[in-house]
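Of the protein chains in this complex, all but one are displayed in their positions.
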Amino acid sequence: MDLTKEDEKIYSTLNLGPTHPATHGIFQNVLTMNGETIVHAEQTIGYIHRAFEKIAERRPYYQITTLTDRLNYCSSPLNNIGWHLAVEKLLGVETNKRVDYMRIIVMELARIADHLVCNSVIGVDSGALTGFVYLFEEREKIYEIYEDICGARLTTNLGKVGGFDRDFSPEVIAKIRKLMKDLPKVLHQFENLLIRNRIFMDRTINVGGISAERALNYSFTGPCLRAAGVDYDVRVMEPYSSYSDFDFIIPVGQNGDTYDRFCVRQTEMWESIKLINNALENLPEGKFNVEVPAFYMPPKEEVYSRMEPLISHFKMVMGEINVPQKEIYSAVEGANGELGFYVVADGGRAPYRLHFRRPGFIYYQAYPEMITGSMLSDAILTMSSMNIIAGELDA
Amino acid sequence: MIEELTGKFGNEIQGVEADADIPTLTVDVKGTKNLIAWLKEERGFIFLTDLCGIHYPEQENELGVIYHLHNLTANKRLRIKCFVSKKRPQVDSIVSLFAGANWMERETFDFYGIVFTGHPNLTRILNVEYMDYHPLRKEYPLEDATRTDKDDRFFGR
Partner (left out) sequence: MSDTNKYNLVEAPEGYSAPGFFATSLDAAVGLARKNSIWPLPFATSCCGIEFMATMGAHYDLGRFGAERLSFSPRQADLLMVMGTIAKKMAPVVQQVYEQMAEPRWVLSVGACASSGGVFDTYSVLQGIDKVVPVDVYVPGCPPRPEQIIEGFMKIQELVGNESLRRRYSPEYKELMKKYGIL
């Protein structure tokens, strides 16, 4: 929007960020305001640019998993498994059903973890701090499950190309079952605090709305697009990891405003609970990973005693493995939307080019359009409901 | 659909890979915007999934821009590539067609130096403004050459 000379005399400028308690993450917005109403917003990002795409040109495929952890770090397993699916697509590896169902359980747990953060933070930004403390306790339980599966709490580096490192132990399955029994009670308590609360509804309905046409033009995906009314979910459009075996609904909103985004995320959590329960009941028998000879070192006893495992171990570490020379684009439904990986492989150990299609980066462009004409407190709530994670923004 | 495209835009399409994971077209840079506009208006590719750059130093036209389009109702994806030379790296901007291309083109400019003509605000987005080179080109190293606390001998560089 172009501001004329007269405008600049009566408008004031307010700097929101990069360090600000309500912008969860570091990005800057310089707002031009007419009193309390926002007229224009100028965005600056890149305060945490860590050059993932350049680093990835140097790292072998299995080491890039640690980079994907740090994209949307509230739901790291989703990014990890998305990357493994991309490499499996590149190599042409098919996983068995057990691996698929185990992956679905972990991915839906990650989605619940991310939505717990986002919804509790919407509560915090509108003044309701209690929900945050209750929901973070549930997040601790999810962290314990991750620790049992892969050893880490937050940046999980979970699984490997072809499956997992070890099977789900009985303790893990017991923990997941217990969490699925306890989580609905806490979610109900949290919902009763906010969803039909007069103050919360007044603060979030018709705030930061966007129409479906503009959202599609801005390449929105994920809960923000579904809140605007378009039912696009990568799990349904291009099912991966046996999602087509399951029956789940895609929640869709009407106005694309903050309240719709909150409710869409809340409903997605309920659907994820259903999916996890379903997958756990029907977990098929089988091995927890699929052999991918290009990447997995043979067991140590064989390396030390037979010739072929020794040679393949040596070749793998030295980087002489067979990776086809082609390019693929693979997408998963991340917690914020379509997380895509565009990999160009040149036959070597590391990809020639890797590009992350980060949903947060793409839909954050629409933020000035969503807040022009509203007040400052509405702008804060819109930002937290869009779940902008700085790692995903800058990569 | 590929046959229809080669029929209509035949003189601009330089290569077709129909057996890649999604249909891929390599297009001459002058016809890219018209092709994408036609696909958006006439064939329902209303969603721009991604826009990124790439650098192949051995080719004559070294820098490339890669578009991923998606037809949501028919669930079809399409990849379009166009290449430009380093001396004249100019591509038409598609911000007028897809508002989401704004930051994607800025990121491609920041990393590769490809200039998008017609872009409303083509400035660096992720790197610092005073950076004077385009880091993702293959000739530049990953590390910051001016750092003093890391000894390259131990890092295998």
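Which chain is which? They are A and B, in the order written, and residues in each are numbered from 1.
By definition in this document, a contact is a pair of C-beta atoms (placed from the backbone, for glycine too) under 8 Å apart; a residue touches a chain by one contact, two chains touch by 3 or more.
Note that the structure is predicted; figures quoted are calculated from it, not measured.
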{"item": "Touch with the omitted chain, as defined above, among A:73, A:248, A:270 or A:288", "value": "A:73"}
{"item": "Residue of A:48, A:237 or A:250 touching the missing chain in the full complex", "value": "A:48"}
{"item": "Hidden partner interface residues of subunit B, rising order", "value": "126-128, 135, 140-144, 147, 149-150, 155"}
{"item": "Positions on subunit A contacted by the hidden chain, ascending", "value": "18-21, 24-26, 46-51, 54-55, 66-67, 69-70, 73-74, 117, 132-133, 136-137, 139-140, 143, 153-155, 390-391, 394"}
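Simple rule for what comes next: only the chains that are shown with their structure count from here on.
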{"item": "Touch list for subunit A against partner subunit B, complex", "value": "45-46, 49, 51, 53-55, 57-58, 89, 214, 216-220, 230, 232, 237-238, 326-329, 331, 338, 340, 342, 344, 353, 355, 357, 361-366, 394-395"}
{"item": "In the complex, subunit B residues that touch subunit A", "value": "20-22, 24, 46-50, 52, 54-55, 66, 68, 72, 75, 77, 79, 98-104, 107, 111, 124-128, 135-136, 142"}
